Each structure stands twice: as C-alpha cells, then as structure tokens.
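Only one protein chain is missing from this complex, and each of the others stays in its spot.
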Amino acid sequence: MSVPTNNPSMEFEKLDELVQLSPFHQWLGVRLQALSKDGVELLMPWRSEFVSVAGIGYTHGGILAALIDIAGDYAIAAHLGHGVPTVDMRVDYHRPAMPGPLLAKAAAIKLGRTLCTAEARIHDEAGLLVASGRGVYLNRR
Amino acid sequence: MSVPTNNPSMEFEKLDELVQLSPFHQWLGVRLQALSKDGVELLMPWRSEFVSVAGIGYTHGGILAALIDIAGDYAIAAHLGHGVPTVDMRVDYHRPAMPGPLLAKAAAIKLGRTLCTAEARIHDEAGLLVASGRGVYLNRR
Amino acid sequence: MSVPTNNPSMEFEKLDELVQLSPFHQWLGVRLQALSKDGVELLMPWRSEFVSVAGIGYTHGGILAALIDIAGDYAIAAHLGHGVPTVDMRVDYHRPAMPGPLLAKAAAIKLGRTLCTAEARIHDEAGLLVASGRGVYLNRR
Partner (left out) sequence: MSVPTNNPSMEFEKLDELVQLSPFHQWLGVRLQALSKDGVELLMPWRSEFVSVAGIGYTHGGILAALIDIAGDYAIAAHLGHGVPTVDMRVDYHRPAMPGPLLAKAAAIKLGRTLCTAEARIHDEAGLLVASGRGVYLNRR
C-alpha cells in the first residue's frame, strides 16, 4: 500500500554503511538486507541482553520499538539520501518475539518537504508478525 | 494530572527488584529512583552504546522509547504488584538527549480490569524534557 | 502487507447494515463500498459541516480521525462478525482534504483473542493520500 512508487535514490551499499555508522545500531547488529522500490528490509540478530524477563527469554519491547524506529528511518533515508531525526513513533506489539533473528520491513507512506511518514513490520524467523508501527521523521538538512 | 490517586501497592525495594529482574534493564542500568502516589521515577545512566550518530553523541531514540515503555510499565506495576505486557506505545521526541543520566517519570492514567494506560516523560540532567509518551498495558496474570 | 489472509466472515450487505446502525455514521454518510480478503473500503460523501476553517474549505482532522477509527473497526468486524470498541488510535495527516468524497481502505493486521489491530488509509477523489493511521480494538462480546 506504499504511496511513493519512485525508486530509492541510494544504493544498497551506501545505505548499509549509513545504517552501521551508528554505535547503537552496531550494538544491535542491525544490517540492511534488502532495498527496493517497496522499501527496506533490515535484519537484526539476537543477543542475550535483549531478553525482557530472565528465564522466559522473549525480546524486550524497547528493542522492538528501536527496530521499528530504525527501519522507518532508513525507508525514508533510502529516498532522501540521508538519515532523518524521528519526530514521534508508535509501536503495536502482536506476539512475544522469542530468541532468534528478526526481520524488519519498512516503507515510506509520505515524503513531504518538512515531514515524512513510514510504516514498519517486524517478523520472526517463522515469518510471524511480532510487532508493527509507524513513525514521523523531520526532513531537514 | 494523574487520575488514580490511591497509593501504590508495592514497596520501593520490591519494585526496584522487579525492575532489575530483566536482563535488558540490567544492560540499560535502569534503577527505581522514587515511588509515590504520583507515580514512579527511574534513573538511567549513560553508556557509549546508546549513541545514535558517532561523533555527535546524543542518545538513540530507540533507547528513549525503551525507557518510556519501561517507566510506564512500572507506574502500572506499582499499583498491580506485577509487571504488565505492553500492548502499544507512543513516543514524542522533543530535544536531543546528550550524554549523561536520564530521569524518567511516569504515572498511571487509567487502571482497568483488562487494560491500563500510563504516561511518561524523560528529562536530562539539566531538567530539560527530551521525550515524552504513553503506553497501554494488558492487565492479566 | 495484511497478515490475516482468510476471507471475511460477514457478507457485504450485513456489514453495510452494521456500519449504518450508528447515528454518527448516518450523519457522516459513511457506506461500505467494498469487502474482500484484502479488507474493507468505506465511502464518505462531503458535507459543509466538515469544514475546518471557513473560507478555506478543507475537512477537519477530527472527521478524518473518525473515518480512520470507523474503517479500522469494520476491517475487524468483517472477520469477527460484530463491531469492536476502540482501545486507542493514531492518525497521521498527510495533505489537506478538499471538499469531495473520501475513500477509506482498512485491513486487519492482527486478530487476537483479546486485542485486534487494523490500519487504514484515506484517499481523496484524485487518489491522493490525505491521512493514514491505525487502531487497536477490544475483542469481546
């Protein structure tokens, strides 16, 4: 349902480099997985610090919120050629995310001169939807 | 503006223990700072992995989102006596959070039989508001 | 990107009747336009009371918020067979909605035993995206 149908302006390697510039992204281990006119896909491996409750093992909602924010940001960056500060964000949690890599898919909904909007979904290894959300980003240099 | 005016049902030390049970909270370094009928205060020290953009140094929005989620959760837990899964969450970013400890204040807005709502604000060392938000939590055992 | 791929459990005429049971929906003039496994489409004609600012003429954001809420609700109802109370909702405004009919498309993202999530988009006559959003609904009888 994404509205901007134009191709991204950035190349895969340049965008992946941009993703990895951030120390927090490096700690998360987030990497660009796919880039197309449908949006971006980011892969995040699991690490034990993500665990929400000891002994249960699912990933903390704060980590999922971070991944939604990041995925939306790079769905916009793919078009603008640079990262964008987040104005605000919403996350909906659908299922516990058990240990294992997570895949976030995000697409731009609106690319405005001042504000941009993106939506994102996170799936687990089995393809189940664990969280989804959207963010608004400020388009400024 | 908090609506539930009854005192929290948990003692400070029990709630602080609950906060620290989570491996992710341990990594963040989040500790309970205050507990009263006005809500909870959580203190989070800074760590270099929080940095959003190398060389600039402000804390990543994903970390702030996690702190909003956690603060709202324990504002509810203080009344219910146990942690609650997050249904959904919203975060608004107001200012870059430069390196240094952050203080999150949160209060319950509504304590329902099925759903609870809390709001939270994050201030930096200078007392400036860096982010605010709210979350809905599922009241079930 | 909708996850539940099963067919709706309600027939078009039954769901349209359900939409029109509400006095507020009657005042808005909202009617079911399409129903499929991809979700629902609702058509809302324009009326002069919708105007936000006299002399400019675009539709008030509160009307667009109502339409997002309604569309999401019936995207869920199409699967459950009954309307659902809204837990919370988010709306993003993308463009002024000038006088004329608006088309809202909505789809269920998650159908849970307790909570359901839907997303919705509103387009104007020219097909431009004027607003989008999502809501969480309580699945109870």
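We call the chains A, B and C, going by the order they appear; numbering starts again at 1 in every chain.
One rule holds for everything that comes next: a contact is a pair of C-beta atoms (placed from the backbone, for glycine too) under 8 Å apart; a residue touches a chain by one contact, two chains touch by 3 or more.
Everything numeric in this text was worked out from a predicted model, so none of it was measured.
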So which bits of chain C touch the chain we can't see?
-> 21-25, 27-28, 48-54, 60-63, 65-67, 69-70, 83, 85-93
Contacts of chain A with the missing chain: which residues?
-> 87-88, 90, 114-115, 136, 138, 140
Tell me where the left-out chain touches chain B, residue by residue.
-> 1, 3, 90, 92, 94, 105, 109-110, 112, 117, 119, 121, 129, 132, 134, 136
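FYI, only the chains that are shown with their structure count from here on.
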Take the average of all CA coordinates in chain B, do the same for chain C, and state the distance between these two points in whole angstrom.
-> 33
Separation of mean Cα positions, chain B and chain A [Å, integer] | 22
Rounded to the nearest Å, the gap between Cα centres of chain A and chain C is 26
Shared-contact residues (touching 2 or more other chains) in chain B | 87-88, 90
